[in-house]
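A single protein chain has been removed from this complex, and every other one stays in its place.
Up next is chain A:
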């Protein structure tokens, strides 16, 4: 298995900077996910590693060896494609053997390797089928078997589950992770699905505008987003309009709703106060704030009961939209549109960001 170091990779399409000085270190055996909205550069980066695009500058090292100027077919990195890319004119066996044949391995050795790859993805029984006789999920298993059969140094996966239906997607992602762990294969995975990224990865790397916003463990990404973009893109979040007043205190619009004091001499700035929906509490009537809890009045706009939890949409008297996710209780279920309520959250749960799409984290 191999470590991957990406050093200062830069790539532009005309005036558009697709990748801006990307620096990534991936440990051997890690499951590393590139997460971001479409057009963020994640697929461009993956395809640059595979050799389908060439960087303008920068270095890609696999186990310390430079590969960035090698032609794609000599890089020895495996790839699983979004649209499966299973050769429609070859049987399952021939698809899996394709890469082995290119390696000039004797046919006696190819057979057991194909069988082993098909066993890993649990497709032994379908070895002689043609691709059109397979379902989407089965085709993607062939794509995976084909990629791992050649013992790649690194496995690249470009949204491999996005063309599958929801149930299969969840099943297959568990299986992918199991196979990856068993083989200890360094994997770079591209997805726009944050749940998939959080569930599977050792490290999640959030990209936007060709720039890495944050690379950290799923827990860190969720609990300690580095900037407003990460806080907004990963998981649901409330962003309440706020200010830092002349004393350096972060407040929610009016000075009696103080969140906390800020160090670093910032004052008189507009900010966003973010708090996760699961950290927001809702209760009937009006309640005063305590040392820990910040409270503010508002009204119910919509209540959605979605089984395990209750989703409450409201509007505060300060004009912010608030979303809360709560355990359903009969009292809360009785709320109706327009009812006056108090929203509350623990001051420690709030994270403060500068305004703007990728606003810096303040505290």
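As a working rule, a contact is a pair of C-beta atoms (placed from the backbone, for glycine too) under 8 Å apart; a residue touches a chain by one contact, two chains touch by 3 or more; residues count from 1.
Basically, contacts and distances are computed from a predicted model.
*Asks:* I want to check something: the complex is missing a chain, and I'd like its UniProt protein name from "Sugar phosphate isomerase/epimerase", "PepSY domain-containing protein", "3-oxoacyl-[acyl-carrier-protein] synthase 3 protein 4" or "Inner membrane ABC transporter permease protein YdcU".
*Replies:* For the chain missing from the view, the UniProt record says "Inner membrane ABC transporter permease protein YdcU".
*Asks:* Looking at A:56, A:124 or A:165, which makes contact with the chain not pictured?
*Replies:* From the options A:56, A:124 or A:165, the contact with the absent chain belongs to A:56.
*Asks:* Of the residues listed, A:17, A:85 or A:289, which one is in contact with the missing chain?
*Replies:* Checking each option in A:17, A:85 or A:289, the one touching the absent chain turns out to be A:85.
*Asks:* Tell me where the left-out chain touches chain A, residue by residue.
*Replies:* 5, 7, 25, 50-52, 54, 56, 59, 61, 64-66, 69, 71-79, 81-89, 98-99, 102-103, 143, 146-147, 150
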